[in-house]
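Notes for the one structure printed next.
Now for chain A:
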Amino acid sequence: MVELVLFIVFGAIALAGALSMVLHPNPVHGALGLMATMLSIAVFYVVNSGHFIAAVQVVVYAGAVMTLFLFVIMLIGVDRHENLEESLPIQRPLAIAVGIAFLVLLGLIGGNAWITAPEAASPPNGTVENIADLLFTDWLLPFEVTTLLLIIASVGAVALAQYDPRPKE
Partner candidate 1 sequence: MVDYIWIIIALPLTGAVFLHFFGTRMGEPAAGAVASATIGLSFLYALAAAADFFTGSGEAEAVHLFDWIPALGANAQLLWDPLSAVMTLTVTGVGTLIHVYSIGYMHGDPRYGRFFTNLNFFAASMLILVLADNFGLLFVGWELVGLSSYMLISFWFTRPSAAAAGKKAFIVNRVGDVGFLVGLMLILANFNTLTYGAVLENPARFVTAGTATAITLLLLLGAVGKSAQIPLFFWLPDAMEGPTPVSALIHAATMVTAGVYMVARTASLFELSSFSAGTVATIGAFTALFAATIALTQRDIKRVLAYSTISQLGYMFLAVGSGAYIAGIFHLVTHAFFKALLFLGSGSVIHALNDEQDMAKMGGLRKVMPVTHATMVVGWLAIIGIPPLAGFWSKDEILAIAFGEGGWFTFLWVIGLITALLTAVYMTRWMYLTFWGESRWEDGVEPHESPPIMTVPLIGLAVGGAFFGLLNTPFRGPLRPAFEHFLEPSFEGVIAMAHIPSGATPWNLATISVVAAALGALFAYRRYRGARAYEIPPFASKRTGVWRWVGAGYYVDDIIGNLLVLPGKLVAAWTAFVFDNEVIDGSVRAVGGGVRRIGGWLRPLQTGFVRSYAAVTFAGVVGLLVWFVARGVG
Partner candidate 2 sequence: MDFNVLSLLIWLPVAGAAIVIGLPRRRPELVVPVAFALSILTLGLAGFVVVDFDLSNPGFQFVEKTAIWSDLGIDYNLGVDGISLFLVALTSFLFPIAIVASVNITDRRKEFMATLLLLEGALIGVFLSLDLILFFVFFEVLLVPMYFLIGLWGGERRLEAALKFFLYTALGSAFLLVGIIFLSAQANDQFGSPTFNYLELLNLDISTTTQYWLFAAFGIAFAIKVPLFPFHTWLPDAHTEAPTAGSVILAGVLLKMGTYGFLRFNLNLFPHAAVELAGFLAALAVVGIIYGAVVAIVQPDIKRLVAYSSVSHLGFVILGIFALTSQGVSGGVIQMVNHGLTTGALFLLVGMIYERRHTREISAYGGIQKVMPLFAGFFLFTVFASAGLPGLNGFVGEFLILLGSYARHPILAIIAAVGVLLAAVYLLWAYERVFTGELDSDENRALTDIGVREIGILVPIVALIIFLGVYPKPVLDRIEPAVERVLDRIEDRTGFDSPLRISDVTTDGVEVTP
């Protein structure tokens, strides 16, 4: 019963946040809406026993990433209403049609073949220890590779930030 309440409340918040991001002409509002969505998803993680990743979600996503977004929005100065008129000819109807079709199809699939596996007796416990166990045993190599990825990304970001297209005086 509690879960149902949580689902309805935070589900509504998540949808609202998502919609506001897409529909609101001001990117700052959109970013805030997305942040709300992410926080509610963090709640769902907790409900689904993903304690560690819920924390990560809040800290990394809702915290760091979204802050970065806001920061950039402010930096390049697009923090005002923008024109939402569509310039590409069939983009908007196509996008909407495809989106609806996608939902319908997912619904069809859901109706026919949702999850066929039986529900597990006990949900997994996503504590830091358990996740760490998996990360440093089965997923060690990908884990190490992500470090490489992160280094490359940070170096790339620095290099891009230093790049100045204007000719030197």
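By definition in this document, a residue touches a chain if its C-beta (ideal position, glycine included) is under 8 Å from a C-beta of that chain, and two chains touch if they have at least 3 such contacts; residues count from 1.
Quick note on selection: all candidates are chains of the complex that A comes from, given by their letters.
On a predicted model such as this, the values are computed, not experimentally measured, just so you know.
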Among 1 or 2, touch partner of chain A in the complex: 1
Residues on chain A engaged by candidate 1 in the complex (per definition of touch): 88, 91, 94-95, 98, 101-102, 105-106, 108-109, 112-113
